[in-house]
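Missing here is one protein chain; the remaining ones are kept as they sit in the complex.
Note that the chains take the letters A and B in the order they are written out, and that residue 1 is the start of every chain.
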Amino acid sequence: MDISTQTADAPPPIPPQPSAAEQKRDARGATRVGDRVFLGLSRGSGILLLVVMAAIAVFLTYRAALAINRDHGNFLTTFEWNTNLIPPSFGIAVLAFGTIVSSIIAMAIAVPIAVAIALFITHYAPRRLAGPVAFVIDLLAAVPSIVYGLWGALILVPHMTGLFGWLNDYFGWTGIFSWDGGAPRSMLTVAILLAIMILPIITNVSREVFRQVPQMHEEAALALGATRWEVVRMAVLPFGRSGVISASMLGLGRALGETMAVATVLSPDFDIHASLLNPGGGTFAQNIASKFGEATSDGRDALIASGLVLFVITLLVNGAARIIIQRRAEYSGANA
Amino acid sequence: MSTAAASTLRGATLPKWSPYAIVGGAIVLGVAIGLVGGLDSKVQWGLIAGLLYVLGTYAIAARVEGRRQAKDRVATSLVWVAFVVAVVPLVSLIWVTVSRGVKVLDVYFLSHSMGVVADSQPGGGAYAAIIGSLEQVGLATLIGAPVGILTAVYLVEYGRGRLAKAVTFFVDVMTGIPSIVAGLFILSLMLIFDMEPFGFAGSLALAILMMPVVVRSTEEMLKLVPNELREASLALGVPKWRTILKVVLPTSIGGITTGVMLAIARIAGETAPVLLLVFGNPFINNNPFEGAQSSLPLFIYQQYANSAGANAAYDRAWAASLTLIAFVMILNLVARGIARWKAPKTGR
């Protein structure tokens, strides 16, 4: 089969070279073998990637199916995760809620700030400051998430009590911001930590997009008598919008799948709470990390099932980002 | 002198020092409110000062300069406030890691393992974790880097048609896989074969995370190699595979190395798959193919999570964090250095 596909879409055969008699002497057979081996290797790597992707989908689905068959609760709606009971009972409702809520709040905090910092670097900062700031934020994107997690648990959490007290005093009546005064290891803290984590990524991508705004569009706005902010609004933001959206999606993907930063900060339970300030709830990745140690092999299957759901969600988010990027490519192509 | 004309060009402008004055006023007021109101968190003081700065700027500019200028100044002040708000936690992160990390970070820490030292006791170190990290990341690189580079070569040099399109698409999809899902995938294989955790299992998951990153960066680099170079070589009768090996890859080797190093830096910090697959081990285990190992990120997590608040364990966690960040940063800096050093050659 390997050989047949090779001949099917091999690169166009080398055209007959009547004058290349000397080259033919140069071990023509070996050349062919070399080309074939090299093509085989590189194409094989590509195919290996596809096989790995397929295997991820197949094996996760297989183990997940085993787990869901054993589940005596409803996999989608049960509010508990008791995989070691006989019969086991578990569901992902709480995890899906926690994952989505924490990621969305993180986005709501991080995206405006990231866009502002990207603008700061490209359009506002004095040039001597812009370079180093961009460099440092670049490096911060490489800080491992476990370090963010450690910092979040030991430094950020104690600093949240003041803010939580204030939110509870003035907005506690909404229910969302009510607080019993426990340790602030809650969804809001998680969301803030996630926001801090994804900020460098979103900033870096947005910065690149803003930097690519053609000078001539900005000059057009300036020549009409626009202030700096009006230039940004007329020329920079519209041009960079799809880029910022795809940067945000990238950040969202990170936030959805983040494990360690959530696992270190959150004090989880298996319920959906109205309050973002009281501890409780959980996310897919955090639940996998914290339940894994005590899970039997059946329990691990259940965790795999929840991981499959996370996988599908991130695929959807990344797919959306891809479509947006593609539109942007078409749009800028038409504009060239 | 026509006075009518003069009024259209001349706007009442705030003096140059006014933004600094407003910042100063806002900080003083913020501190005052914080003190009087008895707010214990300095974070709140800062937020109040930031808010006062933005509002003050708008109010003053709107009175003196008009609404459009006021909006412009508010945008500027918001951008600055956003910058400061973001810089505070990020600087704090670096500062805390360094200042707490240096406490127990010494040769002893780097050359000894936890062994039988209880998590709540001082002493011990991250040697086993460092060995584990090096072996796992090394093996992952041995798998991930060649596959990634070859795939990129396929996409750029050979890739046309449906297979190449599919590979491109799934490389993008793979980039978005959460690390814990990659870990779960290897875990599902291990469950089928009923295997115990071992270092190489972690390497496989890390390799999966590494491949798409390497493919992307290598692709970019290969695309930068001018077509004339390939054609020149092919026109000399050099076969395609030798052209790629002798002309294309050497031309872009700097960029490819940078990409691989950045990918290594990324997987070196991954915790979740290692937690599932390698499990952690306080003792030195030099064999990645048998038995549980540790790794630096996992060491940090376990020192934090299993220590029940013991300061000695937190100190070790910070020291390991500093070690890990130093490793990642050095990789980053060297990679950037290579990219910069190589850049003028491709530019010419």
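Please note the rule applied: a residue touches a chain if its C-beta (ideal position, glycine included) is under 8 Å from a C-beta of that chain, and two chains touch if they have at least 3 such contacts.
Operating definition for what follows: contacts and distances are computed from a predicted model.
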Name under which UniProt lists the unshown chain, selected from "Putative membrane protein", "ATP synthase subunit b", "Phosphate import ATP-binding protein PstB" or "Glycolate oxidase": "Phosphate import ATP-binding protein PstB"
Looking at A:222, A:272 or A:295, which residue reaches the missing chain? A:222
Even though one chain is not shown, subunit A touches it at residues 127, 214, 216-217, 219-227, 230, 234-235, 238-239, 241, 331, 334-335
For subunit B, the residues touching the chain missing from this view: 1-2, 5-6, 8-13, 68-69
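FYI, only the chains that are shown with their structure count from here on.
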Subunit B partner, complex, touching residues on subunit A are 9, 11, 20, 22-23, 26, 31, 34-35, 37-39, 41-50, 52-53, 55-56, 59-60, 62-63, 112-114, 116-117, 119-120, 124-125, 133, 136-137, 139-140, 142-151, 153-156, 159, 161-163, 166, 196, 199-200, 203, 227-230, 232, 253, 256-260, 263-264, 285, 288-289, 292, 297, 300-301, 303-304, 307-308, 310-311, 314-315, 317-319, 322
What residues on subunit B touch subunit A, complex-wise? 39-41, 43-44, 68-69, 71-72, 74-76, 78-80, 82-83, 85-86, 89-90, 92-94, 96-97, 146-148, 150-151, 153-155, 157-161, 163-164, 166-167, 170-182, 184-185, 187-189, 191-192, 208, 211-212, 215, 237, 239-242, 244-245, 262, 265-266, 268-272, 275-276, 297, 300-301, 304-305, 314, 317-318, 321, 324-325, 328-329, 332
